[in-house]
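All protein chains of the complex are present and in place, except for one that has been dropped.
Chain nomenclature is as follows: A and B, assigned in order of appearance, with residue numbering initiated at 1 for each chain independently.
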Amino acid sequence: MSAGTEKIDVTVADVTPVNELVTRFRFVRSDGGPMPTFSGGAHTVVEMQDGGRTRLNPYSLMSDPADRSGFSISVRRDDAGRGGSLYMHTKVHQGMKMVVSNPVNLFSLDLRARKHLMIAGGIGITPFMAQIKQLTAMNGNFELHYAVRTAALATYADELHATHPTRVHIYHDDRGEAIKLERLLDGQPLGTHLYVCGPKGMIAWVRKSAEELGWPREAVHHEEFLAPASGKPFEVKLALSNKVIKVGENQSLLEAIEEAGVDAPYLCRGGACGQCETDVIGYDGKFLHNDHWLTDDQKSGGKKIMPCVSRFEGKTLVLDR
Amino acid sequence: MIETTITPSIASRPVYSRLEPRPGKAHLLIADAEGAEAILALAEVAPRDFFAQAHIIHIRKTTAGTYTERLRGLKPSQFYSGPTYEAAVPRIRRTLLGAHMGLQVYLAGTESLMGQAMQEAAQAGIPYGAIQAEHRGSTARRMQCVHCKGITEDVTTDPFVCSHCGLHLFVRDHYSRRLAAFQGVRVDAEDPGNIPEPVERFR
Partner (left out) sequence: MTINFNDETFYGDFTFRNSPKAVQRFPFPFPEDSYMYSVNLEPHKSYRPGSVYERTFDVDEHYVAEMKDRARVLADDPLRCQSLPHMTLAGWDLVELIMTAKAEEYPDLFELHRDGDRWRWINRPLGIDDTFTFLDETTLPYGPMEYITRQTQGDFAILDQRDDNLWMDAGMVTTQADWSLDFDIGMNFFEWHAPVPKAHEMGVFVRALKFLLNIQQGAPARRLNWTMTINPLLDTSPENYHKWGAMKQELTAENVGRMMHLRVELQTLFRLPRSNALVFPIRCYLIRLEDLVTVPKWGRRFHRVIRDLPVELATYKGFVNNRPKIVEWLSKYDDGAPTSPGIWPD
């Protein structure tokens, strides 16, 4: 059973450029009904019909979970990417009909925490927007440290700081301001949970520092939407469905399977959650494992692949789909 | 000293392993009786500055002064040697209250000590998975009577008598971390009065 089978027909209510790189999109239900509520940190998977090819991209919900009138997401334009953000910025306009998934949460708050310590980098601010609104409504204890490149690109920083002046700290890279991570992680009360969302390098830095300072794994949460890597096209045989598919250069294996009309489970579409794990029946070639899910043994074992982000090079690959 | 004789069984039955030094800003080590041996073994592989940031709490029980000087000799920044777990609880709670993220917790000794100390640490906000536990010494069990909810300490036979309600209970391996106890269920529920001869299973 695929995730995202529960879809919502929406109309684009607003397209608002926030700054030079980031645009906010607001979706309302096309039938006028209330949106489902959700837990802060959840994302929605937006379906894009881009010149005959269907893309499914996850975006964090940044709107207030208690606001049932619509969903808001913010997308950072990445010209060098696979085209999803470009599509959003150039093709999506007010009034357009689209399809989004029910909210899915792989980055939820641990409600047992005495304190929620949040570290955001760039567009990684979006899931925290919703979490902060949720925590504020429940008198929760949070603290946000938000690293931005410049004031002009400090998406939502002014609004956050104005609403929560003592809890929100902004660090402008062009002013030489940087998060003093070791000092920040020192002296936090027991029962603090740490959340990080931002570029890959920042996440790795925060997780490694926390581990070295003795923070338990269970208290450190992160979310990173890995974009599927591009690569040489390759051919795959789907044994169960008896089909042969070609995976394009800028297309993920999962997308190619879906394009062939074969139902494959997925959830995060970013190599982290394990739901799309697929058995390999046979192969002659080399795997390019780009996920964070399989163990090293599994990656070298040649019996499994995560089609959402990983690729293959070689003569044949036969999958159990 | 012999190490643990506890073997894994069902999924809820805790498993224990050797303590190892982990990176952290402070280290809290709590042990009872022969659990001190686990701390002494840890000291042989710990980095040089480990004990300068360590707080050792040792509950002597019947081992009297056997370990006190050797533990003190590790030169921990704080040291407590006390007679029983109950007497140590206020100190454990106060320590956890003042602690911060980056505290590593190491438990060693009987399951009863480790289970109860784990309750205190979890209550203070430390995830269970982050707490190390090495079994040493007695395998006597802390049992909860599922009928009256009373806890019977130091159970060595199966079946045993609930120290609260007097029912004869058989010993299950099903364990609750929240209660720090194994489950005891009436042994003659289906055939009242038919109580098997108790067998010594733990020491």
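Methods note: a residue touches a chain if its C-beta (ideal position, glycine included) is under 8 Å from a C-beta of that chain, and two chains touch if they have at least 3 such contacts.
Just so we're clear, the structure is a prediction, and the values are computed from it rather than from any experiment.
J.: By the contact criterion defined above, which parts of subunit A meet the unshown chain? Give residue numbers in ascending order.
T.: 1, 3-6, 36-39, 42, 65, 102-105, 108, 110-112, 134, 138, 218, 265, 267, 274-275
J.: Residue by residue, what part of subunit B touches the chain that was omitted?
T.: Given the touch definition above, subunit B has residues 10-13, 129, 144, 146-147, 149, 167, 172-174, 176-179, 183, 185-186, 189-192 touching the missing chain.
Just so we're on the same page, only the chains that are shown with their structure count from here on.
J.: Roughly how many whole angstrom separate the Cα centroids of subunit A and subunit B?
T.: Chain centroid spacing, subunit A to subunit B, equals 42 Å.
J.: What part of subunit B is in contact with subunit A in the complex they form?
T.: Within the complex, subunit B touches subunit A at residues 22-26, 96, 99-104, 124-127, 129-130.
J.: Quick one: which bits of subunit A touch subunit B in the complex? Just the residue numbers, please.
T.: 112-114, 185-192, 211-219
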